[in-house]
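Structure record follows, encoded as structure tokens.
Removed: one protein chain of the complex. Kept in place: all other protein chains.
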């Protein structure tokens, strides 16, 4: 920790602050600068108490307190210098192949799901997405088929060989969802629902953690830390757009998250261009950017008839559009040295 | 719903869009303007399917789709024109008296809690706050005393007569927390954790719903709708700052939320100046503003020794500072016609 | 400056970084911590070159570079511990009396302006606001009456004795505007138009600097520094709302800016509740909050017939509403110990 003193601090205050630093287990190291005196408090920030309280205890003396260590450990590159990979039914996420996870926003019916599953498999997807339990802004909106939706996903897996990813909304469903799915998705609204993260981690299934609507990357990595710290190494991060003032798009897809997560962490990074823009007509451009910038997987909303979708119709693309997209992405996959 | 056509739309597309509008249960009404043709789709937006999908189905023809109804019902002023009040152990929230909820960020020990409880009661608070289960950004930070914390809160209530408010983090704790607390707090990270909102509602205890970090007021009202729609009328909203680019404060307290929530809803509105600024030295100014603008209650973090707090020390005020704050607020309470 | 090294930095890199720090005029001071080595670079940050470039020069060795000094000088409380006051035609801004600046968004006609001027003077305002040159988002919107607007403002001053505040949009108008106005307003879109700030400063007239749409408070203070550094001590800051994701209000009024600017700077702080909310129905609540939190002046848009206003009609209040507002504010002025 670095503590910056206010100018003209009294000798008495200085002594008191230094005493408090020692009491909290740090060794203070004073540097008298030209305009400010600065104290380096030497000690492990992750095991000692934060010194931010000095601001409250000595408001007349302390101007700022700055941590110098990063707060995440297990998700960090320092802890695991090589890229982590996650195997899901024979498909490797985080390897040379960019994996495509595609399917409807919500599972609505057997016909809808099977038609989508077959079409996305034929076009090159390895993983089927589909919401069975849906978090909806309003209680009056379609909340998903629940258990029946999970069964339909399992059926689609059996018929197509696709692996399954679906969202977990409630700790109480953790076992049930884990029984059916291959990857557990934690949605943006639950990105800091730590109890849910722990419950997901404990199922042992790979976890895809979406970035919260207004989550700093550091907070996202720390939320991921909850998964690894609870004994589950199979974590992937999914950027899906952050909330800004812009209104043309539903969210602002922060593609810089790809190289940053790659730099800070060993976990795979997935991009969701559908939520990330909220507009079907932008999905192709977003996917091209994501592939070029190093994404390990894409999570794409596809529906046999987007105009009839029970949720988020404006951002789902049709089966034909998905097939075209897969073709359009090929040259960019090659340019990126991916398959 | 209002549907705006693109200029130069073909007759064929127009017919197709109108047919689709009818198929979805609305009656279309065409207005040919100078620069745009606009369709009013007549029907109840809350019971019919959204027409936003038209953007996907007819990208060449439809420029925008705008809802005209508000999406919340039970929390709205239209549904309940008078102010709602909530009684908690004889104290009325939403009435003429501004209620003070005060106490530590986290329950840390019996000594800490009882000292705080007695001090805040003596200074005029009616409700004791204190976290037993704590949501922390990092898994390596203090996570609260849990069940033992709840027992200490109950003990403090017994000794001081203060009512209790504490946070619910997990559906699995809903019964346990309800057994001890008088008001259930839903924190900012769980503001759109709808399963938790439903679990809280079903306990029958009054619910204080904090605004999410980047929640629009409309989304907040809709999250509150989950509580009322699950049979619990005792809901209060709590503004605690939103996330912006500003770094002087931890959050930006949006005091305009007070008159807006009062206008749109009948539910009481509470202000949290501690989380709302993240700085103990701003709490007094924030409270004055909140009282002047019409808040029904204040939720303030108070600690016998903020510098030793196990969480959020920088924003907790001392017992003395709290007593001074209560005195300083008096003229503003009178100016606002409140007690 | 504080330089944090990456873990496992080589001895060779360490030597090279230290050499570079010395070359740039700082004296390095090494602290070896538990998890990180930190260097304090001793020297005046305002006269030496920034060390942020070390991040680029030694990406393998340097993790972060943190300044410890504040970058503003003349506007700071350290430079001038007492409150500054500004006298405008006998009215003191920054003193015990809260000054009211009121008038139309745009000067539209003699009738409109004089009617407003007389009404706001009668209700207690000391300063008349009115835009002659208007910055408009679209080139097709009303751009103000220009020179004729300035003449009308002068006429209103002559007839009512009110002082005048109006916006300066262009360096080329600096002399012209200064000839007519008592206070020069720099608008939100020009808050970092440094050439305009310098031109305004050089006229010698008091300057009101609005906060930019997405300006951090530090940047705002630094923009103000341009005024003082160009020989003009009569600067006041005006908070008028920042841009966030919220859509109920046009901007989010950051009332915490009042105590923060008071703490960091000696310059008066003004609140604009009209731009700050964009809604006439919120102006009264906003003014109450601003007064309670310590604002030195209020800048309020008033129009004899808001519905016919040529700009921003939705946020202007009527003459009657203004008179009521002045009455409603009285108890809050007293509570705040202001006149």
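Chains: A, B and C, in written order; residue numbering restarts at 1 for each.
Here is the rule we go by: a residue touches a chain if its C-beta (ideal position, glycine included) is under 8 Å from a C-beta of that chain, and two chains touch if they have at least 3 such contacts.
Owing to the predicted nature of the structure, the values given are computational and were not obtained by experimental measurement.
Here one chain is not drawn; of A:2, A:17 or A:258, the residue touching it is A:258. Per the touch definition above, the residue from C:66, C:92, C:314 or C:333 contacting the chain not shown is C:314. Check C:222, C:238, C:267 or C:335 against the missing chain and you find that the one touching it is C:222.
Only one of C:18, C:55 or C:333 touches the chain withheld from this view, namely C:55. On the side of subunit C, the interface with the absent chain consists of residues 20, 46, 49-50, 52-57, 59, 71-73, 135-140, 169-172, 189-190, 192-196, 212-214, 219, 222-223, 225-226, 229-230, 243, 279-281, 306-310, 313-316, using the contact rule stated above. Remark: the residues of subunit A touching the chain excluded from display are 214, 216-218, 242, 244-249, 252-256, 258-260, 263, 277, 281-282, 285-286, 288-294, 331-332, 334-336. Not every partner is drawn; the one left out touches subunit B at residues 2, 4, 7, 29, 31-36, 38, 40, 42-46, 64, 66, 68-69, 78, 243-245.
As a convention for this text, only the chains that are shown with their structure count from here on.
Shared contacts of subunit A and subunit B, meaning chains that touch the two of them, come down to C.
Compared with subunit C, the chain whose C-alpha mean position is the greatest distance off is A. Centrality annotation: B (chain centre taken as mean Cα position, compared with the mean over all protein Cα atoms).
Per-chain CA centroids place subunit A at a distance of 25 Å from subunit B. Per-chain CA centroids place subunit A at a distance of 37 Å from subunit C. Averaging C-alpha coordinates per chain places the centre of subunit B 30 Å away from that of subunit C.
The set of subunit B residues touching two or more other chains comprises 214, 281.
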